[in-house]
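Below are the structure tokens for one structure; questions will follow.
A single protein chain has been omitted; all remaining protein chains appear in their positions.
To keep things simple, chains are lettered A, B and C as they appear, and every chain counts its residues starting from 1.
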Amino acid sequence: MPGEIAFYLIALFTVAFAAAAMTLRRLVHCALCAAAAFAGLAMIYLQLDAEFVGFAQLLVYVGAIAILIVFAVLLTRGDEVAPGNKQSSPSWMAEVAVAVLVLAAMAIAILRSPSLHRLASPGAAAPVKRIGEELMTRYILPLEMVGVLLTGALLGAVVIAMRDESEPKQPERVVSHLSDPKEEVVSR
Amino acid sequence: MIAPPEIQSPVAAGSLNHDLLEVAMGPHHPSTHGVFRMNVVLDGETVVKLTPVFGYLHRNHEKIAEKNSYLASIPYTDRLDYICSMTNNWAYVLSVEKLTGLAVPERAEYIRVLVAELTRLFNHACLAGFLLQDMGALGTPMMYAFREREKILDLFESLTGSRMMCNYMRFGGCRCDFPEGWLEQAATVVAGFDSFLDHFEALLNGNEILCARCQGVGLLPAGLAVNAGVTGPGLRASGVNYDIRKVDQYGIYNRFNFRVPLGRRGDVFDRYMMRILEMRESVKILGQALHDIPAGPILDAKAKLRNLRPKPGEAYGRIESPKGELGFYLISDGGPAPYRYRVRPPSLVNLTVLEDMCLGHTIADVVIILGSIDIVLGEVDR
Amino acid sequence: MNALDQIFVSAQHGLAGLAPASWQPLVLMVLSIAGLMAVFGSCFALTTILERKILGRMQNRFGPNRVGPCGFFQPLADGIKMLTKEDIVPFSADKTLHFLAPLALTVPVWLAFAVLPFGRNMSAIEMDAGILFFFAIGSASELAVFMAGWSSQNKYSLVGAMRAIAQMISYEVPLVLAGVPVLMAAGSLSLPDIVQAQSGFVWNFVPRWNVFTPWGLAGFALFLIAAAAESNRCPFDLPEGESELIAGFLTEYSGFKYALFFLGEYLGLFAVTGLAVTLFLGGWQAPAPWLQWFPSWGWFTAKFGALIFVFIWARATLPRLRLDQLLNFAWKFLVPLALINLLVAALWWKVPAPMPVRWLVCAGLLLVPFVWLARIWNGSRPTQRQYDYAG
Partner (left out) sequence: MLGLGILRGLVETWRNFQGSYYDPARLTTVQYPEEKLPPQENARTFPFLVFDGSDPMAGLRCTACSICAVECPAHCIDIVKDTVKKPDYLGKMQFHPKVFNIDMAVCMECGICAEVCPFDSIKMDHVFELSSVDRNMVLEKMDLAKPNQYFQHIHPLEAAAVDAARAAEQRKAQAKKAAAPVPAAV
């Protein structure tokens, strides 16, 4: 019973922050709320005794991805949404459609999952060691694929970032008070 | 009724939405060496524009001197570059001596060289300390420099009665002779300074962080330095051989055997090293002066302190102060006060190249470039 | 010996035994938390005064010596000053975030102490993935610093916050990578297991601490450097950079909020130092077989204190790096070296050779890239210069 209360509290926390992340006006607030929602997710994992996944969620999402979002918010021009503007994108229909499709796909996958129909055995927490072993043996191919994908993404990011460098640099402005001596005529 | 101006947050409202960030560094900023302000325009952390704003410490020095007698201006010169009061005194009395044609007894000339080189020692040591403080070294080198400075200030106190505002030199000589044992004490301090420098250099010179921070930062090309009138170690770091002690040979500097170190690149590191190397040379000069100092009077018999009325005319006296060429330009109309009294402060003139040195560097570099120029706001703003 | 060693554990259990049985787990937990907060709270106070005194001595000054005997009540005076100071919130600040930032920094840092083993059987929680917990918790402080810098609506704060984020992201990578060989060696993510893996002695006098292996030594150095950067210590204190940015992201903080930031930074330093002790210096293990009579928590404290001293020592000596150099240093020097270190550590376990040979081979394999990387990371320019003299 206390576990269930905790679950509902955490779920409320997560959903509330996720909603706040979508509705708040200031982008930085949204980013911080998103980080809080990520932390809520991590708590749900922890409540499920999935220590490794929970901490990885914290480390990756709160520690890295949220920071990246914040960075992106700061580095781009933070044009604030005007207070009266209710709908920020004209193509909202398409977006809703995409969201519904994704939700449907995930719901189908979850509903079809066999684990839904049996209760988790008590003490089924996966020790870190076993996760590691599984990753290194049974799931080695997906792991390697993810690694290759991430490396490719990294290289792509580097290439994109490097393009600025190859462009001809603007000549450094040399400001010298001596370059054009302004003759001042003193009249008496 | 005028509506109150709408207060907007500086970050959200204006600057961040543009690419450039305008920051007013100073007058309340930890590393502007006094009340100095730099209006910096930043692109990220890179400086694209820098406007020095000074005058916060203006004390009307020149006009006060035009009201006071010649003698009464000497204590005011102490307060120009308040670290090096002795050299300020010297530059001023030198120009009055030129104006009046007074001679200086030999012993007084030696005393002047002694105190001026001692001043150069602690000024340069403190500068290195301040520079490292600006670099974030928590003042450790500065404290070591201050430790040595205390010893020199003790000497100054027993000689002149005051540690910093010495008010020591007079037209045609000096105010008072050494107290007993002063020369021996000075010899001890000078003898200890070389080992202090060894330890100081061991602490700093090879430090990788210092090298990385200073080398290639704040380049000052020799041409620009000459055109802008930069003098002192900053000019010599750019490779220009110009030391007024050698050029003018004022006082008795032709009697001493010393060299003028020259840099090759003109960056912050070279300017820092110029100070270190010049300290070594100053120690040499001090050794020779302490050895050769003759007995005799310290004030010219014809010297007249009170009620001095030089013949109408003008004079410009200049010396190599630790910060560069310090000159006093005086016009006398025969009255008890100079008709025109003008200071040529090295700090101010050296400061004019600040923007040229800073452009393209980051905000962290601005601080150390400013530190390497070695300004004292008392002299800049006068 | 055993009694002294376990004095805190037995005291905790003795006290908990007074409570009814169903409450005992809760009481045990509360006692651990109270103990941790009391010990590290006073450790914070002690460190501030000792740091100032040591810095003073290194700079040939006395340091604070006016309040109480030898100035040791100075933290108390500082605390009263901080508490009674006016709490100023800038007019245009984002008041909620401005208020939350110091809390967001301090609270997770306290959590990080939960997994550190301070002595034999002395860790608040024994967790399977302890080190992962530690790093996950530590990553929250970046957001706190960002909140502080952004909400102050001050340009210096904002620049400081940007610096802080860039620095923390960059240095977390080498920090974790430097610790990975230790996890490989111990085969566990649990900190007590890592300490246990370092027990015993080679030839009966060299402890089997990780720091005595080449990869451990390199990892230790990398870890310390990255830890200094993670906790904003000199020479990586750019986010505060008082000579450049006034006080960086702390510029608009005063009073007790400022004190909380201060506390958070020091606690972060303590936590990461404690982790360094655990990972590389054998945790609470004694350094020699004949010194095992000394309680385990005593050894932990001694090693911990020594490392804190090293941080203070570096602070007294080094100027700070520039931001671009700082990032170059992380990405072009620390990260490659940490990766090479990982390889060398793997080699260390796989190479069948007698100990000294193995040691020399691995040390050589680390030394060569070290020299090479050290030369190139800042654009390979010579540091020695020649000067001409005229006349």
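The working rule: a residue touches a chain if its C-beta (ideal position, glycine included) is under 8 Å from a C-beta of that chain, and two chains touch if they have at least 3 such contacts.
This one's a predicted model, so the numbers in the text were calculated from it and none came from an experiment.
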{"item": "Contacts of the hidden chain among displayed chains", "value": "B, C"}
{"item": "Residue of B:A24, B:L71, B:A187 or B:L290 touching the missing chain in the full complex", "value": "B:L71"}
{"item": "Hidden-chain contact residue, picked from the options B:G101, B:G161 or B:P312", "value": "B:G161"}
{"item": "Candidate in contact with the missing chain, chosen from B:K63, B:H199, B:K311 or B:R340", "value": "B:H199"}
{"item": "Residue ranges of subunit B at the interface with the undisplayed chain", "value": "68-69, 71-76, 78-79, 140, 144, 147, 150-151, 157-162, 165, 167, 175-176, 179, 192, 199, 202-212, 305-306"}
{"item": "Where the unshown chain meets subunit C, residue by residue", "value": "54, 57-62, 313-314, 316-318, 370-371, 374-375, 377-378, 383"}
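Throughout what follows, only the chains that are shown with their structure count from here on.
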{"item": "Chain nearest the overall Cα centroid", "value": "C"}
{"item": "Distance from subunit C to subunit A - Cα centre to Cα centre, in angstrom", "value": "27"}
{"item": "Separation of mean Cα positions, subunit C and subunit B [Å, integer]", "value": "42"}
{"item": "Numbers and ranges of subunit C residues touching at least 2 other chains", "value": "150"}
{"item": "Where subunit A touches two or more other chains at once, by residue number", "value": "74"}
{"item": "Subunit B residues touching subunit C - in the complex, by the definition given at the top", "value": "7-12, 15-16, 21-23, 29-31, 42, 45, 132-140, 143-144, 147, 203, 206-213, 215-216, 239, 241, 243, 246, 259-264, 269-270, 273, 277, 362-365, 367"}
{"item": "Subunit A residues touching subunit C - in the complex, by the definition given at the top", "value": "26, 28-29, 32, 35, 39, 42, 51-52, 55-56, 58-59, 62-64, 66-67, 70-71, 74, 127-129"}
{"item": "In the complex, subunit C residues that touch subunit A", "value": "94, 97, 127-129, 132-133, 135-140, 142-143, 146-147, 150, 162, 165, 168-169, 172, 187-189"}
